[in-house]
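Sharing a structure with you now.
With one protein chain removed, the remaining protein chains of the complex are shown where they sit.
== chain A ==
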Amino acid sequence: MDSVEFSRYLTMLTLSVHVIFATLGVGVPIMITIAHWLGLKRNDEHYILLAKRWTRGYVITVAVGVVTGTAIALQLALLWPRFMEFAGQLVALPLFMETFAFFFEAIFLGIYLYTWDRFKNPWRHFYLLIPVVLGSGMSAFFITTVNAFMNTPQGFTLVDGVLTNIQPLVAMFNPATPTKVAHVLTSAYMTTAFVLASIAAYHLLKGNRHEYHRKALALTMKVALIFSIATALVGDLSGKFLAEYQPEKLAAAEWHFETEGEAPLVLYGVLTETNEVKYAIRIPYALSILVHSNPFGEVTGLNDIPEEYHPPLVIHYFFDIMVTIGIWLTVFSLFYWIALWRGWSVIKTKLFRILLVASGPLAMIAIEAGWWFTEVGRQPWIMRGFMSTAEGATDSPYVWAMFIAFAFLYMILLIGTVVVLTRMFKRNPVEKELEKLSDEQRSVAK
């Protein structure tokens, strides 16, 4: 194996770790805001405590997000020096703005964290969350435009290897930007809601009957349902985007070889040596509908695309995993809501609670699968149509050693995060904190 391979694996490794924390980083502020708002509005200390406890956990995940983000930002230059040299002239603007957005978020998060009882008017303290939500959302927006640019580069003219007529804003707002940004944001909100729901469900599963956990579960599942539907809708638009601008990615994901109308959607299955699809579930017309909203619409197949530009065909499985989880979680959260509303007792069974606990990890798997799908599906390009991955990579012979070092580092980091978070909340159970809270209020009243 050469340095190109290892650079890809190391990038994949760092980003796969970063995206866990980035997703939570984008999603948790919204959830804190909702809980804090409900708490103030209804004067319910359960929601206030929810906001407090989420914030405390959030600080840890932000810290890990910051360090892994710093790692990936430096690694982009270390592993892809040719690419950064070239793309730096075109997308430095959003990269620079991301840093500002993040800085803005971090400052206000710090203030929010340390000023719970510094303001006479509690709403003032609540308003500090607005810049946190905006900052994290803008961060995700800016960085995603960079990734969108790698898929559909524009905003410059290349004449004999020299870049001219550079328009940074056109590069930022490229055709991939709208669907990508929307899908990244909705899926982050959705995933965070499910992760927090998992935690609440876990306490209920362990036999804790406290109101607090029930409220937390009901709230997070409501948010989860809304954003699941939004994610699926935007996912559909993303498919339409691919059909128009990156047909090879969609065709590879669908193992769609012949250009034809009435195209079926292929789920699961295996591929034989001769590229025959076996054991797959075929939903007739569904691919044509996904792409054109019309069962007879023609969908480009891989056979019409030069062989050297075919993305790896494994992305089919990544796509399947993402879509399956997406549909499952939408149906599941919808069912939960109907059951809660009609008072069905099945949602109190052990099995159902186990399913609830599983929903957070599943959503996170969908995020990873989605990224692997888009990133691997862009191969062999690092900047589609302009620079191949091999051209962009470093030629340093030591990348393998760095890969091993970082793999080890992330292992420590992930284990540390889990240990610290569990210990933090185990030592400070909800009941104890609620008691302390009401004690304090009593002493104030006196």
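Please note the rule applied: a residue touches a chain if its C-beta (ideal position, glycine included) is under 8 Å from a C-beta of that chain, and two chains touch if they have at least 3 such contacts; residues count from 1.
Throughout what follows, contacts and distances are computed from a predicted model.
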Under which of the names "Cytochrome d ubiquinol oxidase subunit II", "NADH-quinone oxidoreductase subunit L", "Cell division ATP-binding protein FtsE" or "Peptide/nickel transport system permease protein" is the non-displayed chain listed in UniProt? "Cytochrome d ubiquinol oxidase subunit II"
Chain not shown: contacting residue from A:Ala22, A:Val266 or A:Val399: A:Val399
Can you say which of A:Val64, A:Leu129 or A:Val266 touches the chain missing from this structure? A:Val64
The one residue from A:Pro284, A:Pro361, A:Gly416 or A:Pro429 touching the chain left out of view is A:Gly416
Since one chain isn't shown, list which residues of chain A touch it in the complete complex. 56, 59-60, 62-64, 66-71, 73-75, 77-82, 84-86, 88-90, 92-93, 95-100, 102-104, 106-108, 110-111, 113-115, 118, 131, 163, 166-169, 394-396, 398-399, 401-402, 405-406, 409, 412-413, 416-417, 420-421, 423-424, 427
